[in-house]
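One protein chain omitted, others in place.
Our next item is chain A:
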Amino acid sequence: MRILTAENLYKIYGKGESEVRALDGVSLAIEEGEFLAVVGTSGSGKSTLLNMLGGLDRPTSGSVTVRGKRLFKMKDDSLTIFRRRNIGFVFQNYNLVPVLNVYENIVLPIELDGIKPDDTYIRIIMDMLKLTDKKHSMPGNLSGGQQQRVAIARALSTKPAIILADEPTGNLDSKTTQEVLLLLRATSKKFHQTIVMITHNEEIAQMADRIIRIEDGKVVNR
């Protein structure tokens, strides 16, 4: 089943001579349960693409459809709400909220919706990501790998249609990188979770089911 469709995405900064085409007509389709890697060098436009797919940024033209909903037809606040229900983000620098403890960070998107979190499900995620004994820790006291696992748990907590991970292992050492990637893949399989991961590292990309390459804002092969 197709979960995400992007059509003719353009993102153009500046005008005339200083014009920069960060995205230059990208189209792609993602199936449910797929673990997809987007590879590209620095400045190739892969982060911009990811932000577009997640509705964090609006394209100059083109459309993104998630679960049958056109993202950029929505107003800011309703887009944000759609995003927190359907799209999970994992950032390179974790982006955890410093004043909240691990558990609170994980359930934040659910609580922002005013819903009581499903504790059995949260416990399963936390078990799987080995966070149970860190439940009440504050983010500042966790290692990078631990923080990233919290971020992944947070992304999973809403059972989103798709998880977008932007260089999730960019700040981690190689052993932790391996561990996080394995966890990511395992969750994809266990929860039949669609994941799009961005990386500049071919080796890491090999962990994915499918690889897309981006150069100068264009998809070069599939």
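Note that in this section a contact is a pair of C-beta atoms (placed from the backbone, for glycine too) under 8 Å apart; a residue touches a chain by one contact, two chains touch by 3 or more; residues count from 1.
Please note the rule applied: contacts and distances are computed from a predicted model.
Selecting from "CxxC motif-containing protein", "ABC transporter permease", "Cysteine desulfurase" or "NADH-quinone oxidoreductase subunit J", the unshown chain of this assembly corresponds to "ABC transporter permease" (UniProt protein name). Touch with the chain that is not drawn comes from one residue among A:6, A:30, A:64 or A:108, which is A:108.
Within the whole complex, the absent chain has one touching residue among A:58, A:159 or A:185, and that is A:58. Listed by residue number, the positions of chain A touching the unshown chain are 51, 56-58, 76-77, 80-81, 83-85, 89, 91-93, 95-101, 103-105, 107-113, 136-141, 154, 158.
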